[in-house]
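Take a look at this one; I'll ask things after.
Just one protein chain is left out here, and the rest sit where they should.
On to chain A.
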Amino acid sequence: MRRRTLLQASPALLASPGLAAAQSSARTLRFVPQGNLANIDPIWTTTVIARNHALMVYDTLFGLGQDFKPRPQMAAAHEVSDDGLTHRIALRADLRFHDGERVTARDCIASIARWSKRDVLGHRLSALLQEMRATAGDRFEIILKQPWPGLVWALGKPSANLCAIMPEWVAKTDAFQQITDYTGSGPFRFVAKEWVPGSIAVYERHGAYVPRDEPADFLAGGKQVHFDRVEWRIMPDPATAAAALQNNEIDWWETPLADLLPVLRKHKEITVAVVNTAGALGMLRFNHLHPPFDDPAIRRALFPAIDQTSFMQAALGEDAALWQVPAGAFTPGTPLANEAGLEALTSPRDLAAAKRALRAAGYDGRKVVLLVPTDFPLINGLAEVAADTLRRIGFNVDAQSMDWGTLVQRRAKKEAPEQGGWNIFCTTWEGLDVSVPGSHQPLRGNGGDGWFGWSASPKREALRDAWFAAPDPTTEKQIARELQSLVWEEAPFVPLGLLRPPMAYRRSLTGVLTGGPALFWNVRRG
């Protein structure tokens, strides 16, 4: 006896409502995201899942194509004055918010202003901004104090914080307060009344959305929607999500656990594929404020012992299609990835050399506190290999297990390790974030004001500034090479490899766009 006849044998249940439900389910995409959509303001929070939500609900002025280059999205035209100081942007004529109102230049200016208060590249805009002004209902200008060729990239960057275009009255919300209205400009409308945080988030097709008359191209091009409704169903248990996918109760699972991939691959109705080709760069981060890692010689001593393949296998298993080594300071496969000094990680691994370097640097055997997030299987794998590597070359490692919530608080502590601080943690950064110096936080050298670990380096800061002003791709690439060379010299972090966790979806889905996170346009059933 199959499920359809076990409990639903009642004639009433076999009547038309069942057929209607089946038809409507064909127009519904059931998706299991990587985690719980707990908050939905992509400016207030930088969580990846809020960004993914924002990509559905909000459109952006520019969008990156498969080649990671920005193209106009809401913008119909964009021109830069000869002196490079004035960016003139004209909006497409057919842009509408979910409440039916036209998208105007004032909405864009307010949205950019809010974004610039929180985003790392937005901060750059704030520093360079002379004025933003509407020149017509659908045109505006951004006037800078000095040229910034990367502005368009910043406005179209897909990583958090996304420069989402909201209605002006929503965008005027304090950037440190959550928005309370979810009216968006994107191809999907968020159905707030059906939102049960931790369980389900529902999106409906925005009927008035007019896609660009172009083929879809990652975050650029025509965002053609083929489903009336997309349901994000939150499933905390990977085994349950795997079973639900096999049983056709869901269509798409964003982050299948590596251990479950063999089962899913065997299933004839399921595709397992790398969708986010930009992946996530694994890294080991030092605390630069306290011994022993306040000494660059001790940080550098680790390089001969780092075997990126071991880190990747611990995180994602032995299938080399799911990760990429060697990986330098920038995301492999993106325009600024380069080979400068990469032999620090590609030459034959030499534990003896690492031990010698550690002794020569004067390591005194003091305890090294490593933070291990046990509720993040992928990062936990990186941390376990890090602990083993450190021990093998002679570090006295105190690996402290905790949940991610505790880790993010702990890593913010600047106190010495024995007073509740830390020495090392492992993490991953979205590949698109660390593909350019502007948003590459671990690469920064702004010391106490910077990312956890507080690495100080005037040289790296100067190179970052030079990248912002770089007039052409050749100069950008040269700066990236110099920055990567400094990574081997100053060792602000250790790159551990590029992780490309696959997604799993029913074979009936076609048109899944690759390049970054799961996108819900272009995809269709059949």
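Quick note on the criterion: contacts are C-beta pairs under 8 Å (C-beta built on N, C-alpha and C of every residue); 3 or more make two chains touch, one makes a residue touch a chain; residues count from 1.
Just so it is clear, contacts and distances are computed from a predicted model.
Missing from the rendering is one chain, named in UniProt as "ABC transporter permease" (options: "ABC transporter permease", "Fumarate reductase/succinate dehydrogenase flavoprotein subunit", "Lipid II isoglutaminyl synthase (glutamine-hydrolyzing) subunit MurT" or "Thiamine biosynthesis protein ThiF").
Summary of contacts with the chain left out: across A:Q177, A:S347 or A:S508, the touching residue is A:Q177. Residue A:Q441 is the one among A:Q441, A:Q478 or A:T514 that touches the chain not shown. When the full complex is taken into account, the listed residue touching the unshown chain is A:D237, out of A:E214, A:D237, A:E318 or A:D350.
Remark: the omitted chain is touched by one listed residue; of A:Q246, A:Q308, A:T334 or A:N522 this is A:Q246. The chain not displayed touches chain A at residues 1-3, 6-8, 10, 13, 36, 38-39, 44-47, 118-120, 160-161, 174, 176-178, 180, 196-200, 233-237, 239-241, 243-244, 246-247, 249, 375, 402-406, 408-410, 412, 427, 429, 433, 439, 441, 448-451.
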